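Missing here: one protein chain of the complex. Every other protein chain is in place.
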């Protein structure tokens, strides 16, 4: 129950970072700061691999970036090319063996690879490779991809990547490192984000632009769907797949996953969230005394909602940020304190007030119920809930950890039923159209499958 | 430089917590959650001591509450009375030997004691005790206090505490534990906060009311200046010193130290901060596009400022919360990224805008300069700075870690010089009177010595 | 210099252990005790893999067996089949990625494999596999072997192992685990030891018989050179290669590597060492007051030497066994104490005496010099040195970490020069024939390449 507080959210599975410096200066520290800025995308394991032109070096470990690395490890990570990875994962696969980047030796040298996303046909390809004698040491897609690249490497790695992309289906943003190149790859639908930054002496590729900021790189542009970006001593060049695919970037990046200071595919995440709040206000206005947010993600939407209706925005909760992995869970007798340990309501602010609480999403609904209850016990006269995304009703197969459909409250209950379940005085979700408008685009280049079930590419057979 | 980000603040030195349950149930877990809620008052060491009526148990360690304790330790901390302590400290004394609570055996049993504050005459008393043959194993004031209490214990601990209070001068909020009692003590000026909460089966004493919330206790009232509160099987009783002292609670608790969801001496911290923002707006209005806060403390003041002038409030920075103790500091070549690693400006929000940035205080001014510079590099057209406290110009001797007077920019520079030093387009501090009004009191029961030099009791000789 | 004390020895690179229980009871604890008994064969990393008939489980870590595993890990290692590995390694490859067992998924299920030895043609096969598209994630031979087995697996694993053995050359004792079988393999020359034990409810395969003792298994016999032993629900069966190879077991197992309570290929290690001492006494008698040993390996030889000449055996040194991995090395000013910290001479025993010191081998000679010097400074009148192996003059390519030929004092100096170098009053090595007699065999089934250069199979090209 206590864990739900953080668990009752969709979870991004990874963040990737790559740095190339043509001055031959070491890059490990830059990769580290990049991963640190991308830490919100995965807190389970972290890894950095570098290459000094002769051989690869790497270190991976369980935990946060600042727990996995130290000065001594840094000194061992030599080289002007580096890639890094932070990972969140479902429990079953939560061990060091599956940490990334994956570094392998193949016939022409070494490849390092870090992957954000999820292939939908990995089992099929895996099985085909196994039939051909390949053995697998991990359960991660990166091992499938790197095997394909190695097999197709006779005409060089870029060509090998092209041929690999013909085979693999699903969501993938990759950073790849060889002895002399840093390569960024984004799947043809552009499901997961990936962007390019310029350093004085090189380039950076990162899942989000906040990773570029962390090393002082300037955002040039996003890697385009289906694009392979190759960076080496001669500069930067690009290969685009021939076939055209419909772009379908994950819209949830704007709602919850990405850091608000990131800009993805030209759209600022903060602004998109604030827009969503404004649209939500128009779609589901309410007469209350105060607008509050469930911190931290929902603050921009709450500000937007507040401004649109001219109702004051206020902080409603204080979030305790010191809960670590070893936090001792409350025993039975103290269970109902659980939410308040992490999210204490600002009682004096709330007492006697009618409040509207903005949240980014409802997944199972368990936490929402606790939070609404907490507000009521703190004296709120009315608690209205507004959600800056439509009901999540379909599982994601493209790199996001979603519970089974049956556990998605949006899949099994009507909105009125959800309202009752969470104990809110009223409940309103932004409409799918409203959400799309919040990211500023009339047409449809975003993946909204988790709301609408309109999967942009096939989903895995069960 | 990087460290300045967190160091360039005044620092509370401690938080204390005590729990008494007359059902004889164990209290260690409650003390733990209390300390967890008070973690912002000290992150260097943590300790819990309990007593089961026969003997004391304790455990102390360096680090955060969640790092110091585990289930096995909990099982060893038996008893229905418990006290706890979190500590921040200057480097020189930063070792486990000085962690609290201090637990001693004296002629009539055992005493556990945890102290928040600073005695101004500790060296003198220490020296007197040494002349009488006492040896000291630590450099903390608690050891002085506990020695006095033991010496005066012939007529019982409460009387011993009274006699001790006749001798010691300075700031002290104490929680004390014997075989059968939990005792709370607040110095005659009430310099540091201390409040009392009611459990179904007992009482809680804590530095701030957020500590009560964390265990489901209801705030009854604050311990009064010069009051000794004794809790045991028979209930709660109180001893008040005969002599009258002028109340002088630390006003900086409202400005920066306390958690916004706490209520101190009847005044809600969040509301006080928001009030300060409104008053600041009246004292130093400015025509800009946007009000932003330096997160997290200044957000309520920024909201108050925004509402008073009708200028939109917006988030201006994203704070990276994953920096741990082992974070690898940027080397020389990356120094100017230092601020941005922790506090990245929301560029898209700021670019081309005139902003007013609300901060709670300026100590040395180094961080303020970096932050203003960061905003300008992010494209802000104008950066105005408003501070919700008056210039800090005098060192504190009552439990707050302040730099030397010479390092206090408010002591050595005029406001115009400070403005130039930090590169702001304009700078305004709230007035001392405005600040007092923000906590809702016309007269003067607060210590404002750090602004005005009007020390409520003598300061130590040098 | 200090490190030489332990480094100036030839080092076994690994120990392996496998357990099969037909009662389906868990085996992880048995593998653990086996590895614990084999710990002397490798202290750098340890790993255990198990299989419960459906899927493999594994855990590996750096350090001693008792440091790598705990109860929680044990609970996760389910299954009635298990293999384990302890590893010593040269620095270059000393990281977790190369720890064993290696566990892979291949087309028909999973394979776990642990390897003791060294292939001489691994680079060649590796290169061939790479040409065929295989990627390698480690630098260990196990990965080469497991790839071959997976490729040849169409007719079952035993046949695949046979075909693999046709290709690989060098020293290898393997324990292999599938969903339903435990398999032991010893290379055609039998270079590294491997033996079979019987449990009440299953079988054990281990590098040395002391591993069997540790789980209460009874030694049945050694795995024969070129034999594949397959253990499953139906019992134990054996496949022998058609081709005949000359047996060439490593004779150094008897001299130094193996535990004295082990029996290898029918010969007790303790007895062999004692025999060597007796033969050494006949070949190089000396008139002294006392026989001492360099502890611990040389004690049986010293007892044998003592009995053969009727000269009293005495302890000559006290070995400090508390030196751990974090031991702080003496600085320059205390360097000459280095030996004595680990090996303090029993001065009162030695002073004024003529002693003969028995050691098992001299590799670089640096430690021998220090030890002789230490004895002289402790007052020994004469120090004679007798070595229970011939001069080590050739590098080993079959799984033993030997320095470059140039660093082998036996390769570059005459015996008289060595005597002078180490400062002994006389020096005698056992003859190769004497050594062979000590293990009780007239003919020549042992590998003595490190003494004589008669490599039983080709050595790698440089």
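By written order: A, B and C. Residues from 1 in each chain.
Throughout what follows, contacts are C-beta pairs under 8 Å (C-beta built on N, C-alpha and C of every residue); 3 or more make two chains touch, one makes a residue touch a chain.
Since we're looking at a predicted model, the values are computed, not measured.
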Chains still shown that are in contact with the chain withheld from the display: B, C
Identified contact with the non-displayed chain, of C:156, C:180 or C:260: C:260
Hidden-chain contact residue, picked from the options C:54, C:154, C:320 or C:405: C:320
Full-complex contact with the absent chain, from C:56, C:133, C:268 or C:410: C:268
Residue in contact with the excluded chain [from C:151, C:340, C:369 or C:384]: C:340
Residues of chain B (touch criterion as defined above) contacting the omitted chain: 58, 96, 102-107, 111, 127, 130-137, 146-147, 150-151
Contact set of chain C toward the excluded chain (per top definition): 29-30, 32-33, 36-37, 39-40, 43, 64-67, 69-71, 74, 210, 213-216, 259-261, 263, 268, 270-271, 299-300, 303, 307, 312-315, 317-318, 320-328, 330-331, 334, 336-337, 340-341, 344-349
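Note that only the chains that are shown with their structure count from here on.
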Contact-graph separation of chain B and chain C, given in steps at minimum: 2
Same-site or different-site touching of chain A by its copy chain C, using the half cut: same
Inter-chain centre distance, chain B versus chain C - centres from mean C-alpha coordinates, in Å: 60
Chain A and chain B, separation of their C-alpha mean positions in angstrom: 36
Multi-partner residues of chain C (at least 2 other chains): none
